[in-house]
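Every protein chain except one is present and positioned as in the full complex.
Labels A, B and C are assigned to the chains in the order they are written; within every chain, residues are numbered from 1.
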Amino acid sequence: MRAPAMSADDIALLLHAEFPQAFYPGCGHSIERVDFGKARVRWAFDESSLRPGGTVSGPTMMELADFAMYVAVFSAIGPQPLAVTTNLSINFLRKPARADLIANARLMKVGKRLVVGEVTIYSEGTDEPVAHVTATYSIPQAC
Amino acid sequence: MRAPAMSADDIALLLHAEFPQAFYPGCGHSIERVDFGKARVRWAFDESSLRPGGTVSGPTMMELADFAMYVAVFSAIGPQPLAVTTNLSINFLRKPARADLIANARLMKVGKRLVVGEVTIYSEGTDEPVAHVTATYSIPQAC
Amino acid sequence: MRAPAMSADDIALLLHAEFPQAFYPGCGHSIERVDFGKARVRWAFDESSLRPGGTVSGPTMMELADFAMYVAVFSAIGPQPLAVTTNLSINFLRKPARADLIANARLMKVGKRLVVGEVTIYSEGTDEPVAHVTATYSIPQAC
Partner (left out) sequence: MRAPAMSADDIALLLHAEFPQAFYPGCGHSIERVDFGKARVRWAFDESSLRPGGTVSGPTMMELADFAMYVAVFSAIGPQPLAVTTNLSINFLRKPARADLIANARLMKVGKRLVVGEVTIYSEGTDEPVAHVTATYSIPQAC
């Protein structure tokens, strides 16, 4: 398998340097594993994200999916902090458990200008996905 | 024009009762106007949501769009706090300004089981949208 | 209002030259109106597109929406027959009538590399949309 362009640790250091207000120890997001074009990230369960019915909020899952994609983009093309999401589509499949969320991102296309991937989100300890996301990132060009 | 099923004030009271941890004075989200099947909501600019390049984060816009749709759903069918988003698709169009965001939600279908709408997000004081969202809500059924 | 980059007639001539097998008199698709970044196109009702329940098929509406967007792209940036759809998302809102379909496309962003728009489809003679589409086109670059 092709080696990732950046390791999980290097991506974490870059994110902390670029988004100190969003990515820091205790922020709730962490990177568990990175392969080329793939990333597994975690969101630590937090009561404050619950919505009526006791389920994790949709925005919490959208933010986690965007984070997972961003890490996967770095794993494939290296440090590109100015890569931006152009489209994100999420299907909410099941009510999440009161547990951590695990997001597995997988890139389907790594183009010069556009990167497209999908993210599947699970409640830790369950087999059935709680949400599925497809997203497109636009990569800044020299020209 | 048909009257909304709930006023902006009634929706704000319901949201505060149902989501005290998420919707409260100073949370950054406010409801500016409600008509039948339509809502205009605001996100107060907050430096902590900036990402590299000094732009407002995507998740901030996704959360605002979901909030705007949720208010619009209440405006059409009344209090249904257990209505859940089943699909949300966002296109990021332009870099937002360092300013408040205004989201205009408009329902395109109000069905017995599914409600579908679109949300257009602007940076305050600009005419060109920064993001466009379509979303589907599922309404709990008696049977 | 800014003038379109190409007229409806010029776009029809270009499409007929580029897609003789798909766009020709009697193909069922026609261009009714073009403004800058906007297009109204028509699909002529055809029994053979009906599906169980007597409704127009989804692929018929997806094809019409893609056609409307394609015409709108030409109206904004001129002849770019190699522009390609990168993403198309459609919400089916109501059962279409046994009638022609009218699709109104409106571009929301005309960028150097990406064009994003929405298309609303109606059954002729009805006010409520039968489908809503958002789509992104990628524009070939010199560099």
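Side notes on the structure shown:
We take it that contacts are C-beta pairs under 8 Å (C-beta built on N, C-alpha and C of every residue); 3 or more make two chains touch, one makes a residue touch a chain.
Because the structure is a prediction, the values reported are computed rather than measured.
In the complete complex, the residue from C:Asp10, C:Asp35, C:Glu63 or C:Glu124 that touches the missing chain is C:Glu63. Residues of chain B in contact with the chain left out of this view: 86-87, 89, 113-114, 136, 138, 141, 143. The set of chain A residues touching the chain not shown comprises 89, 91, 93-94, 108-109, 116, 118, 128-129, 132, 134, 136. Taking the complete complex into account, residues 18-19, 21-22, 47-48, 50-53, 57-59, 62-63, 66, 81-82, 84-92 of chain C touch the chain not shown.
Going forward, only the chains that are shown with their structure count from here on.
The chains touching chain A as well as chain C are B.
When every chain is represented by the mean of its C-alpha atoms, the one lying closest to the mean of all protein C-alpha atoms is B. Summarising the inter-chain layout, the chain whose CA centre lies farthest from the centre of chain B is C. It takes 180 degrees of rotation, in steps of 5, to superpose the Cα atoms of chain A onto those of chain B.
Measuring from the averaged C-alpha position of chain A to that of chain C gives a distance of 34 Å. Annotation: 23 Å between the Cα-based centres of chain A and chain B. Measuring from the averaged C-alpha position of chain B to that of chain C gives a distance of 28 Å.
Annotation for chain B: residues touching 2 or more other chains are 89, 91.
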